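Note that one protein chain of the assembly has been removed; the remaining protein chains are unaltered in position.
Chain naming follows the written order as A, B, C, D, E, F and G, and within any one chain the residues start at number 1.
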Amino acid sequence: MQHDVVIAGFGGQGVMLMGRILAYAGMRQGLQVSWLPSYGPEMRGGTANCTVVLSERPVGSPVVEFPRALLAMNLPSLDKFEPKVKAGGIVIVNSSLISRPCRRDDVRVVQVAANDLAIEVGNPRGANMVALGAYAAVAGVPAWDRVEEVVRETFARKTDLVEKNLAALRRGAEAVATGATASPAVAGA
Amino acid sequence: MQHDVVIAGFGGQGVMLMGRILAYAGMRQGLQVSWLPSYGPEMRGGTANCTVVLSERPVGSPVVEFPRALLAMNLPSLDKFEPKVKAGGIVIVNSSLISRPCRRDDVRVVQVAANDLAIEVGNPRGANMVALGAYAAVAGVPAWDRVEEVVRETFARKTDLVEKNLAALRRGAEAVATGATASPAVAGA
Amino acid sequence: MSQIVIDPEACKGCGLCVQACPQGVLTQGRDLNSKGYFYAQVTAQMRCIGCRLCCITCPDVAIRMRIHGTFYRYFQY
Amino acid sequence: MSQIVIDPEACKGCGLCVQACPQGVLTQGRDLNSKGYFYAQVTAQMRCIGCRLCCITCPDVAIRMRIHGTFYRYFQY
Amino acid sequence: MARKLMKGNEAIGEAAIRAGCRFYFGYPITPQTEVAEYLARRLPEVGGTFVQAESEVAVPNMLYGAAGTGERVMTSTSSPGMSLMMEGLSYLAGAELPCVIVNVMRAGPGLGGILPSQGDYFQATKGGGHGDYRCPVLAPWSVQEVTDLVQDAFDLADFYRNPVLVLADGLIGQMMEPVEFQEDRRPCKALPDKRAWAARGWKGDRPRAIINSLFLDPEDLERHNRDLKAKYDAMVRDEVRFAEYGTDQDYEVLIVAYGTVARVCKTAQEDLAEAGVRVGLLRPITLFPFPYEAVRRAADKARAVLVVELSTGQMVEDVQMAVMGRRPVHFHGRQGGMLPSPEAVAEQVRAILRDHAAGPSARRRASRRGGAS
Amino acid sequence: MARKLMKGNEAIGEAAIRAGCRFYFGYPITPQTEVAEYLARRLPEVGGTFVQAESEVAVPNMLYGAAGTGERVMTSTSSPGMSLMMEGLSYLAGAELPCVIVNVMRAGPGLGGILPSQGDYFQATKGGGHGDYRCPVLAPWSVQEVTDLVQDAFDLADFYRNPVLVLADGLIGQMMEPVEFQEDRRPCKALPDKRAWAARGWKGDRPRAIINSLFLDPEDLERHNRDLKAKYDAMVRDEVRFAEYGTDQDYEVLIVAYGTVARVCKTAQEDLAEAGVRVGLLRPITLFPFPYEAVRRAADKARAVLVVELSTGQMVEDVQMAVMGRRPVHFHGRQGGMLPSPEAVAEQVRAILRDHAAGPSARRRASRRGGAS
Amino acid sequence: MTELVFGRPRSLTRVPMHYCPGCTHGVIHRLIAEVLDELGLQGRAVGVAPVGCAVFAYNYFNIDMYEASHGRAPAVATGAKRTHPELIVFTYQGDGDLASIGTAEIVHCANRGEKVTVVFVNNAVYGMTGGQMAPTTLAGQVTTTSPLGRDVEQAGYPVRMVEMLAALRTPAFLARVSVHSPARIIQAKAILRRAFEYQVKGTCFSMVEFLSTCPTNWGLTPPEACRWLETHMLPYYPLGIFKTPEGPERTPAPLESLPDARGVQAVPAAAAPTGANGETGE
Partner (left out) sequence: MTELVFGRPRSLTRVPMHYCPGCTHGVIHRLIAEVLDELGLQGRAVGVAPVGCAVFAYNYFNIDMYEASHGRAPAVATGAKRTHPELIVFTYQGDGDLASIGTAEIVHCANRGEKVTVVFVNNAVYGMTGGQMAPTTLAGQVTTTSPLGRDVEQAGYPVRMVEMLAALRTPAFLARVSVHSPARIIQAKAILRRAFEYQVKGTCFSMVEFLSTCPTNWGLTPPEACRWLETHMLPYYPLGIFKTPEGPERTPAPLESLPDARGVQAVPAAAAPTGANGETGE
C-alpha cells in the first residue's frame, strides 16, 4: 500500500523538515519514497507545504491530488487541503493554532495541541516534532524506531536538541495514545 | 522568351548600376523583371556581380545558374562565369582588361574594349556604359530607346553626365555594329 | 493633536516603526494577525509628537496618521 | 644599408606608406596587380634611411625591409 | 500607383509605412540591413521614429514597450538575430502584443553564412521560444508579395493581438522587382480598438492597463494558455493561405515548396510540362497555420509528393503530417546558401517517377533522396 | 554507494561532478537554482570552477570558450533562460562543441509561472535556434534517472561533439528521492580524444585549432550542413531510448508520455488494470531522436493512442508522425503548472474506449479531448 | 476637525504587498507613489516592473503598468516612451535585473538619453530566487552562490552602476540614496522627485539607485538589516548626486543637509501634501 501525506503550515513551522524526516525514515525501512516541496505561488506570503509518498512499489506520481493523510499545522492549510483528503484517510490538526473543528466525517481526525504540548515538554519550537510524532503513531508507517533514528541523526550535531526533539516527538505519540488530543476549542464545538 | 544576364566585374566598375538600368528599361517595356545582386562571399575582395532576368511571363527563379548572357568586365568574372553560359548564349568581354580569348565556341562572343572606348569618348569612368551599350545592341532586349531613356533619368541630376554616358552607351553599340570589337590581345591570340 | 493608527492586518511585525519612533509610542505586539505576524501596536499615543517617522518608515503603509486641529510639521516630506 | 621590398600582389595601393615615408622613397604606381590595385613602388631606394615607418604603416604587411651591415635604429619598435 | 522597381528590403520598409507603422526598432544584420536603412531615412519624413537598438535582445523588448501603447510597431532581422529574440518573442506572445517581425533568413547554424536559407522554419512555426505559443508565419515568394504580406501582417497582428512573423529568405530581401502599392488598400481583418488595453496612462476611464505574461497561480496560467490556444485554433480555422499551380488538372507528382524556392519549382514545373511530365505545385503562404488539408487533398491526386526546401528537411515534417502516409513523401534540400536549380528539381521529379515505375522497394531506397538525404 | 535521499537539482550537480565535469557556468532561475548553488559549493572541493555568468546570453558563449579547450562543461537553466541561449546553442552546434545543458522547464509563455511544464519540447527537439541543427534530448522521469542521464549526456556530447540537452520538468528538480551513484560507472559511449581539435595553444604539432561556425562559401557550408546531418542521422540510428510498461501483453489503449507525467500515467495504468482495463505505456527517454518505430509498433497493438503532456500538444505531433494515421491519436494536456492526476488520465482512457465503442463519428468528436483540446 | 495627514498614496493600490516583513522594497514603492501623486502624474505615468522580488509591482502601482522580462525594463521603457513622449515612464529594477542580465539595456538607455526614470533597487543580492550573488554583492559577503563569501579575485568587486553610468557623456541625472532610516527616506524622496521632474521637463534620462535591505536573504531581522546596510553598504556605495544635466558633476556631490527634525513648521492640516488613496479623514 502507498502512504502519502501532505504536511502544511506557515513557513517557519518546519513543515519541510517534517516531510524530510518521514522520507528518510521510509527509505531506511526499505520503502520507495518521494518528497516534493510546494514551490508554487504559496512560496511567499508565509505558507508552505510538502508531499511525502512512501510505497512498497516504485513511486508513481510524486504529486498527490487526493492524499491519504494531511498534517495541518495552521488554519489556511486545513482550509485548503481538508476537502482533498481521501475518504478513510487521516487528518492531524494542530489544535493549538486551529480553533475550528474539522468538517469531514469520513476521515480519522486527530487533534493535537502541538504548540502547547511542545511548550509542556520544554521545547517551545518543537511543535512540528509533536505533530510528527502524532502522525507517525497514527499512520504506523514509517516504523517508529526509524523515525526516532532519523530525528537523532538530523540533530546529531547539537546533542541537547536531540533529546528535546525526541521528547516532543514522543509527547505527540503519547497524546494520540492517551486520546488526550482534543483541543478545548473543538471539545466545545 | 526569357532574357537573363549575369553582369560581373570589380567592385567600383559599376556593374550593379548596369543591371539596374537593364531592369528598369525592361520594366518600362512592360516586361517582368528581376535584379539580384550577389551578396555572397565575393562581397569583399573586389568582385561583384548581379543577375537580371527579363521575361514576358512572371519571372520564375531570379537566381540563374546557367545564364543566357554574360557581361564580363574583368578576368576573374570571365573565369568564373564563362563555363556556365548556356549554349547559344552571348558573352560580352571587356577586352580592355581581359587579355585572354574566350574559350567557348558555342556562344556568341563579343569583345568590347570598354575602358579604351570610354576614354575615347571622353568619359574614362564610363566603361560600364560602353559595355552596356554593346550588350543592349547585341541582345536587342530591352529596346534601345528604353535603355537610353533610363540612362537619361539615372543621371538626370547632373546634366553633363547624361550626355557623357549616352555617348559611351552609343559607342558600345556602335562598336558592335561596326564589328570593331576585337581587342588587340585577342586579335593576337 | 496627532493620532496614529496601525492596521493589524496590513502590519507584518517588522519592527521598523518601533525603532523609528523617537518617542517610544509603538511596541511590537504579542498578538498574531491572520497571516501569522505579531503586529505593532500603539501603546503610548499620548507621547506622540506627530513627526510621521513611523509612517515614513513602514514598508507596508500599515500606519496612518490623523490630526486634530493645527499640525506642526517638523520637516518637509 | 637598408633595402625596401614591396610585394606587388600583397599591396592594395592604399598609399599609406607613400605618405608615411619621410624620404619620399615610395610612390603609388600606375600598374595594376591581379586584384586590380595600383600597387606602391620603391622609386628612390637610394634615399631610404631605414626608418621602417613604411613597414610599420602598411596594413597588409606588404613591405619588408632588409639590411646589409650594421643597422642604426631610430627608435625602439 | 505605378509599378516601381524596388529592392525587397526597401519594399518591406515602405509596406510597413503604408500599413501605418511609425515605429521601427532594429539592429543591422545582413541580408536585411536595408530595411533599417530605408526606414532610418523614411520614418522621420512621415513623422515616425527609427531607433537603432543596442542588440536583438533589446529589440523585442522595445517592441513590447511600444506595442503596449497600442501603436503599430515592427522590426526585421536575420537568423542569428532572430534567435536572440526568442525570449522576447515568447513574452510578446504571452502578453498578447501585436507586432510584426520580419526574418530574412540566412544559412546556419551559428554564424553560418549570409546566403539564403529556410533553416528557421521550425523556429518560426513551432515556437523557438519557450512555452506554448504560436505566431502566424507568412512566407512571401516575390517582392510584390512581401509588400502585400507585410501589410496584412499588421492587420493580423492587431486582429489577434499577437506577434506575426514574415519569413523570407535572403533573395527576397536582396532582389529588385517591380512592386505596386495599392493606394486604397483595405485591412485584411477588422481592426479592433486598442484603447481598451493599451498602456497610455490611466485616467480611471477603464481598468488599468497591465501588459503582462506572468500568472503565478497555475489555474490562472492554465486558463491563459487555453485562451491562447483558442486564439491559435481560430487562426488555424480562418487564416490558412496557400497557392496552387497546375493542380486543377491531372499530375503525377505534387511539389510542395515555399518562398523563392517555389519559384524555382514553378520554372521546373513549366520545363517538365514542356517535356510532357505533369507536376502539381502547392505553395504554402502561411506556414503557421499550415495548409494541412490542402496538401492532403492535392497529394491524394498525385502518386508521390516532393518537398523542396533550403534546409535538411523541416517543412517536410508538416507535409508528412498532412499526407499521413497515404503517399510517399520525398525530399530535396539544399543548404548553406546553395539553391536548387529548376533543372535539379526536374531531375528529382523524373527520378521519383522512375522509382515508382520500378516498384516499392526501389521507392523506399529513393525516399528523401538527393539534397541532404 | 548507498542510496542517498537527494533533491533532483542537487543530484544533477553531483552527477555532473561524477561525470568529470569541472566547469559550470550559469545564472539563477527557479526551479533549477539549486543546481548552481550545489555546484558553487561542490566544485571548488574537487578542484573545479563555478562561474556565475552575467546572463543566459553569456552562458552558452562561456560554454563555447570552455568546451573549445576540450573540457567537460555544463550549464542548467529553466525555460526563459533557455530561450536566451538559442543563438549560443546554434553556435555550439555549428562549431560542434560538446557540452551539457539542463533545462528544468517551467510554464510559459513569457514569464509564465514557475511550476512544471513541458512546453519547451519543440524548442528542444526541433531546434529553437536558427539553422539546421539538432541536439540529443534526454528526458528523465525520476531523480535516479536524471543522475544517470546527466552522466550519459556528457558521454554522448563527447562522442558526437554536440551539445546534449537534458529536458526535465520542475518536479524532477524540486523533489527528493533516493539515488544511487554507481562507483565504477563506465561511459555509455567510447570517449574520443579531444586533443586533435581543442584550442589549447598551438605548438605546431597538429593543425591549428579553429573553433568556428562560419563558412562563407556556400559550398563549404552545404558540406558542413551535410556532415552535421550525417551525425544527426547516426544519432537517430544509434541513440533512440524509450521504456515500455505493459506492452508485452494485450492492451486497448497506448499511452505515450515522458518525464514526470509518465509516472502519473503509470499510476493510472495500474489503477485501470485493477479495474480490468488494459493499457500500454510507452515513455520516450530520448525526445530527439524520437522513438518513431517503437511508438508505431506499440500503437499498432492498440485501438487508440493517448498522448499526455504538460502543454497544449507538442510531442503529440511526433506521435502522429509515428502512427501515420493508422490509429486515432488523442491528446490530454494540462498547462500552466497544473498536473493531470492519475484519476484524470484513467478517465481519459475510459472516455476513449466509450467513444470507440460508440463508433467513428463520436470518435472524431472526441479526438484531442479534454485538456487543451 | 480631523484630517488624514499620512495614508496610502492614491498611486498605490490597496493590494497588500507580498514583500517579506521589513523589506524596504515597500518603502521605495510608497515613495514613487507619493512623488507621482505630488507631481500629479498618476494619469500619465506608466511603470515597468522587473523580474525580481518586485515582479508584482503592477499589482501595487495604481497606474498603467508593464511587466518586463528580466533585465530588459529599460528597453521596454524606451519602446513606450518613444511612441508616446507625453507619458511619464519609469522602470523599477533590482540589482540582478539592472546590473547583471540587463547591463546592456541600462547602459544604452542611459546613453541614448531616453527621457525615462529608472528606480534601481540595490539590495546586494538576488532576492527573488533565494539569495544568490549579485554584481553588487559586497566583497566577502556570503550568498548561496558565493558560499565562502564573494571572492574578489574570482568574481571581481561589486559594481557601482551610478558611478559607471556617470562616465557617459550624455546628460543625465544620477544619484544614490538609501532607505535604511527615516532621515534617509525623506532625503531619498526629495531626490526621487527631482529625477521625475527632469523627465516631466523632458530634460534627460534620470536614475536613482536605492540601497535597500533584504532581511530574508541576509538572514537578519529588519532592524538588523538596516544597520547592516549602514555599516557595510554605505562605505562602499556612497550616497549622493553623481551627475546632473546641468554639469558633469562626476564626483559625488555632498547630499543636501538632512531635514532637521527640530525645525518646526506650522502648516494647516488641509495642505498636507501626501494624498490618500480614496480615504477621507472620517
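By definition in this document, a residue touches a chain if its C-beta (ideal position, glycine included) is under 8 Å from a C-beta of that chain, and two chains touch if they have at least 3 such contacts.
All figures in this text were calculated on a predicted structure; none of them were measured in a lab.
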item: From E:111, E:153 or E:316, residue that would touch the chain that is not displayed; value: E:111
item: Which residue of F:17, F:51 or F:265 touches the chain not shown here; value: F:51
item: Residue among F:25, F:242, F:288 or F:331 that touches the chain left out of view; value: F:25
item: For chain G, the residues touching the chain missing from this view; value: 100-104, 107-108, 111-113, 135, 152-160, 163-164, 166-170
item: Touching residues (missing chain, whole complex) on chain D; value: 2, 9-10, 12-16, 19-20, 22, 37, 50-53, 55-61, 63-77
item: For chain E, the residues touching the chain missing from this view; value: 27-30, 33, 36-37, 40-41, 44, 50-52, 54-57, 80, 110-111
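Everything below uses one rule, namely that only the chains that are shown with their structure count from here on.
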item: A-F against F-G, pair bridged by the larger set of C-beta contacts; value: A-F
item: Most distant chain from chain C, judged by the mean position of its C-alpha atoms; value: B
item: Chain located farthest away, centre of chain G as origin (C-alpha); value: B
item: Distance from chain G to chain C - Cα centre to Cα centre, in angstrom; value: 23
item: Centre-to-centre distance between chain E and chain A (centres being mean Cα positions), rounded to whole Å; value: 56
item: Mean-CA-position distance for chain D and chain B (Å); value: 38
item: Touching two or more other chains - residues of chain A; value: 40-41, 45
